[in-house]
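Just one protein chain is left out here, and the rest sit where they should.
For reference, chains read A, B and C in written order, and residue numbers begin at 1 within each chain.
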Amino acid sequence: MQPNTKSVAQHHDVHQSEHHELSFWRKYVFSTDHKIIGIQYGITALMFLLLGFMFMMIMRWQLAYPGAAFPMYFFIAPIALMGVVVLFITGIKPSVNTVAGLSLVAMAALIWYLGSSDENFPDGIMLPEFYNQMGAMHGTIMVFLGVVPLAVGAFGNYVMPLQIGAPDMAFPKLNMMSYWVYFMGGVTMLISFFVPGGAANSGWTSYPPLSNIATTGQTIWLLGMVFLISSSLLGSVNFIVTIVQLRAKGLSFMRLPFFVWAQFVTSFLLLLAFPPLEAAGVLQLMDRLAGTSFFMPSGLVVSGQILPNTGGGTPLLWQHLFWFLAHPEVYVLILPAMGIISEIIANNTRKPLWGYKSLVYAAIFLGFMSFIVWAHHMFMTGMGSTISAFFQTTTMIISIPSVIILSALIISLWGGSIRFNTPMLFALAFLPMFGIGGLTGLPLGLSSSDIHLHDTYYVIGHFHYVVAPGTIFALFAGIYFWFPKATGRKMNETLGKIHFWGSFVCMNFIFFPMLIQGLAGVSRRLYDGGEQYAHAQSVLYLNEVMSVAAWVMALFQIFFIVNFFRSIKKGEKVSDNAWEATTLDWSATTSPPLAHGNFDTVPEVHRGPYEYSVPGQKNDFTPQHQKA
Amino acid sequence: MSLKTFHIFFISLSVLTAIGFGVWLLNENAPVFAVLSFLSGIGLIVYGISFLRKLKHVSFI
Amino acid sequence: MEIPYTIETREDTGVNNAKLGIWLFLASEVMLFGALFTTYILLRIGSADDWSQLNDILNVPLATLNTVVLISSSVTMVMSWASLMMKDFKKYKLYMGLTILCSFGFLIIKYFEYSAKFEHHLYPSTNTFLAIYFTMTALHGLHVIGGIIVNTYFWGPGSKMWNTQPERFTNRIEIAGLYWHFVDLVWIFLFPVLYLL
Partner (left out) sequence: MEQFLGLPPEGSAHAHEIDQLIVLLHWLMFALFIGWGIFYTYVLIRFRKAKNPTADYTGSKSHMSSYLEIVVAVVEIVLLIGFSIPLWANRVNQFPPEKDALVVHVVAEQFAWNVHYPGKDGKFGKRDINLVDSDNPLGIDRNDPDAVDDIATINQLNLPLNKPAIIYISSKDVIHSFKLPVMRINQDAIPGQVIPVWFTPTLAGDSEIACAQLCGLGHYRMRGYMTIQTMEEFTAWLDEQAASL
């Protein structure tokens, strides 16, 4: 990942002092360069993604075999081994691999610490308290520390400025700050495992009063969230200003790659939806620390004791503030993924995206609508018919732009010359998987069918289809796709394809059974997977299927991890424009991009983003900066 | 929007606050203070106009 | 490569980076305080108590004084910016100094208000009105402190930039002024909502 600065520094207008005398720390740790920050975000987020995945696998042990002793070393050994392998791939020279290797070992150590504690696993058997911690932290880590930082922080930071022909983000120091504030948020979340009572255990939604009376971990969780929210705010201001102000000459809004549009809308969602959650977090901190009762009515009796709070609050206030963020958050998760998919589909069908304009308008409309659908998460809170009718209607309306985006992407395939490389495979799998995720949202979005499906595994299946084989597949696709830009080398195709097919099959074995369990009425967040309930008996065997699929999928991720770290040093060297693409990120920069400043010459744009197979052109791609 | 525009917006709201506060004071049976509040509202209007004159050449954007 | 449009405005958007950035930041702040005001409304509607009685314990004269102090600080803030536009650095120093003094004055008055409440054993946990009162004013107070830090930097060490890049420095003061005006604006809303209604 060492940017190759020497060869281009001469014919390039750079700040001499800034360029050559940067210490190791300023260059790689406290860097203000968007590409380094993007990589920092990427590695950190991938590590958190893996940690969230580990938590889920631990939970799945309990779900598959309730009450059986936890075989801790089976879970720790592979990850510790992975860490050592990654460390040794490059030897002792400090590099990304060192950081990643040490993080993997640290992850194994964390799980060993948690797994060997009698407070969590007396006699090796998991306690419900610990199961709830895992549940809450799996959700929190996956959403706030894994997927969003990877989709926005990493891809947005690395790719977006390159695609618009900018020298860097508009506010480089702010960019550095948002990474480090995010990092602090992550560390805070991890610290919560070491306080009495362990981490937060009231679900990632942290509904009061349960979260108000929960252990100290919840306070730490709230502090961590304040860090993460601040980081998102700084980041989104930076993104919007960069996109509006730093577009290259000739790059009008309707010539922006769809990926940039997706980041643009996403940033607005982050900017405007997160502050209410910050307010809610502050209120809950007040409830927990200053004894206020924003979210508590009076007269609560907990384990036989009357709570001394003054009352006057309502638990629903939290839910409104929370979902006002958390519904737009869903689109924060999915829009960047759609952006990545669009780039890869256009590139690998060798033709322009079908209906570029409708994609853009649909994304903007989606952004607007996402602010007025939040209460469809709250149909069961005693909602009257008028309000429920309103939110059902908005929910049905918001499904239309999603359908438009999905069909535009599928129709884009028509007439293409489709190349099935690894990024394209992930991108193609995204379409039907997101399709399932989106369609299963319909019965949940109508309040009457939601009566049966609310808070069942159907919900889990639905949003995991959106996020896991949806967004996370898109993120994998993006990693395989932009890897050559960051390193000058391609990742190995064979390992990539094994990784893809393994993950694809396993994903469906994990998440499809959830829909079946949900239809049978099995509630979510049950520590024993519904073992006690009569209505769950007929679908109980699926718990083991899902768990085994999850563990097998973990094995397939080893192909990815090895491929990723090996390819940094040993991957096949490729040219600057590895995929023969049209957008500016591939056109005017050298690969890997220069350290400070991105372009040899300031690019000027002459055409739309996806001019592939233009009739009468010599090549089947016409880069945006190419004249006439 | 420049600071000039925002300042004018802010002063306008301050005028409204002064007037509203005056009405509130009347309700609370404090007419002397109410008059003071109304006067400060007028003062703010005068200030706002002079401010606009002074920064005639500065952009609103 | 330099980042373009840090000082000069971009032709097709009509702004420079910093000004767009601060307005976006203020938009998010509007959402933050908007959520708190919404909370206030919802809790007040749902409350069994009459909040227009509950807020009688608050000190209206002190709050009025604070309102005057903050409005004055906005005026001095805008004057400090205008002075820079007229290339009068000395006046800038004077007005900016006054702004900072006003902000400290606000905090000192707020301190007296808070300690009077605590002396009478009125805490955030006393009732929901006081809970939202303390939360909102404290959060506003934090914003004031943030403004003091920024303004003090521009009054002291940060003002060296005037010698090298006067235009950029003027810009920075405008940005700081926009933030400061927002903080004052929040108070203009807080004052009637908490103390009067």
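The rule is simple: a contact is a pair of C-beta atoms (placed from the backbone, for glycine too) under 8 Å apart; a residue touches a chain by one contact, two chains touch by 3 or more.
Owing to the predicted nature of the structure, the values given are computational and were not obtained by experimental measurement.
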Contacts of the hidden chain among displayed chains: A
Candidates A:40, A:97, A:132 or A:487 - the one touching the absent chain: A:132
Omitted-chain contact residue, chosen from A:221, A:354 or A:374: A:354
Contact set of chain A toward the excluded chain (per top definition): 127-129, 132, 135, 201-203, 207-210, 213, 296-304, 306, 311, 314-316, 349-352, 354-355, 380-385, 388-389, 392-393, 396, 399-400, 403-404, 407-408, 410-420, 428, 431-432, 435-436, 439-440, 442-443, 446-449, 451-456, 516, 519-521, 523-528, 530, 532-535, 538-539, 612-615, 620
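Note that only the chains that are shown with their structure count from here on.
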Inter-chain centre distance, chain A versus chain C - centres from mean C-alpha coordinates, in Å: 35
Centre-to-centre distance between chain C and chain B (centres being mean Cα positions), rounded to whole Å: 17
Cα-centroid distance, chain A relative to chain B, in whole angstrom: 48
Sequence positions of chain B contacting 2 or more other chains: none
Multi-partner residues of chain C (at least 2 other chains): 15
Footprint of chain C on chain A - complex, ascending: 13-14, 167-168, 170-172, 233, 236-238, 240-241, 244-246, 271-276, 278-280, 282-283, 286, 290-294, 309-314, 317, 320-321, 324, 596-599
Residues on chain C engaged by chain A in the complex (per definition of touch): 1-5, 10, 13, 15-17, 20-21, 24-25, 27-29, 31-36, 39, 42-43, 46-49, 123-128, 131-132, 134-135, 139
In the complex, chain B residues that touch chain C: 1-4, 6-7, 10-11, 13-14, 17, 20-21, 24, 40, 44, 47, 51, 54-55, 58, 61
